[in-house]
Structure formats: structure tokens, C-alpha cells
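Every protein chain except one is present and positioned as in the full complex.
The block that comes next holds chain A.
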């Protein structure tokens, strides 16, 4: 077989590439546009020139307001909810994976909670938190996010634990470990990549969440999605500030997605000792 028959004809290759590039642009262009808007002076936000000027004014305006506080709130809430949910998710996921605790019904029940629209959970959550005087507090938000993300994180970790060869735990048990010892000393360290992946996913979910944050937070406890929404005022949308806020909000996710990629790839190769 020679080189010419291996490759499709030039015209087809060209069409293929044009199509692929167009598809990529459809995804990337809006993001690039947001990046562009964030760095041009606010007066020229709607200019049709490619780059009518460069300024960090949008960022300065944004950070001089309450956005910095919201940013910090988002970090605290997202991190806090993950740290709260992960240990429970790990233990539940392990029990489901290894001991089939609660059987199919328990697993279905857990998934069923994910089928409810979030809006159905907002009001009960609000009522509960109000009773505990935890509305308008980061603690309340952390608890609610941890609870809402728990089924999802449990499900992910259950998959990871199932993939761990049971021989490893058996070896630990005969080596003298208790069931808890086998979980703590063998299963958890081996599934560290899985825990990291689940943690990052949980972080992203909390980071992007809007509805609960809107209802349960107040001016001093609002998170980034709420703060960004607040920039759409009755005096018009401050598009430059919104763009700057979006760029700042996406930044941790870009970093996180790099990590999650590494961890997931690692997770696939790490435990396979045969």
C-alpha cells in the first residue's frame, strides 16, 4: 500500500478540516470574545473593532467592589462542601461497592434524589436552614452543597472502589487488618486518584451552582454566580465587568480540569498491579 492510497483525497481532507475548525471556533470564539471584552475599556465594550484598546479597568472596577469577597466566598463554600461531603461519600460508596449495603433499593433511592429538579429542594432547604439560623451564612451553604452533591460523589466513588481488586482487601484482612484498617490503609490510598477526581468534580458543581446560592445567601455571603448575575442591573448590563468576572470565575476551573485529567489518567493505570 503506498502513501497516496492511505490518505483520503485532498478535497475530502480539506472539507474535513474546515468542518472541524468551524466546530472548534463555535466553541472557542464566545470564550475568546469574553476574554477580549474583559480587557478593553468599558466604554468600548460593544465596539466592533478587533481590539479597540487594552485596559485592566474592568478588573479594577470589579475587584474594588464586592466581587473579591464573593470570590473568597465561592472558594470557601466549594472547598468546604467538598471536604464535608467526600468522607461520607467515600464511606457510603465503599459500603455500596463492596458490601452491597441496602441492596439495589438504596442505590436507586440515592439516584432518585438526583432526578428531582433542584428547585424542588430549594424551599425545604431554606426552611430547614432558617430553623437553624443558617440562612445568609457560608456554613449553611456548605452543608446544603455537601448534601446535594453527596449522591453524585458517592456514585462516582462507588465506581472507583468497585474497580479495585477485592484481592487487595483480602490480602490486607489476612495480613491482620480489620475491615476498617483495610479501607483506611489500602483502599483509600489506592483510590486517591478517584478521590481527587471526585473532589474536583464536586468543587466544580458547587462553584457553578446558582439557584441555592441565590436563595440561601445574603449580600455578604453571595457567591460568584450570584455576584455576576447582580451585575445585570436596572441601569443595564455592565458587560465589561461581567466579562472580567467570567474570566476570573473560569480560571480555577481551567486549573482544576488540568488536574482532573491527570488524576483520571493516573487512576486508570495506578492500581493495575498484576
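Annotations for the structure displayed:
The rule is short, and it goes like this: a residue touches a chain if its C-beta (ideal position, glycine included) is under 8 Å from a C-beta of that chain, and two chains touch if they have at least 3 such contacts; residues count from 1.
As a working rule, contacts and distances are computed from a predicted model.
Hidden chain, UniProt protein name from the list "Glycerol-3-phosphate ABC transporter ATP-binding protein", "FecR family protein", "Fe-S cluster assembly protein SufB" or "Alpha/beta hydrolase": "Glycerol-3-phosphate ABC transporter ATP-binding protein". Looking at A:61, A:177, A:230 or A:253, the residue that reaches the missing chain in the full complex is A:177. If you put the hidden chain back, the residue from A:40, A:110, A:157 or A:186 that touches it is A:186. Touching residues on chain A toward the chain that is not drawn are 165, 167-168, 170-178, 181, 186, 189-190, 192, 270-274.
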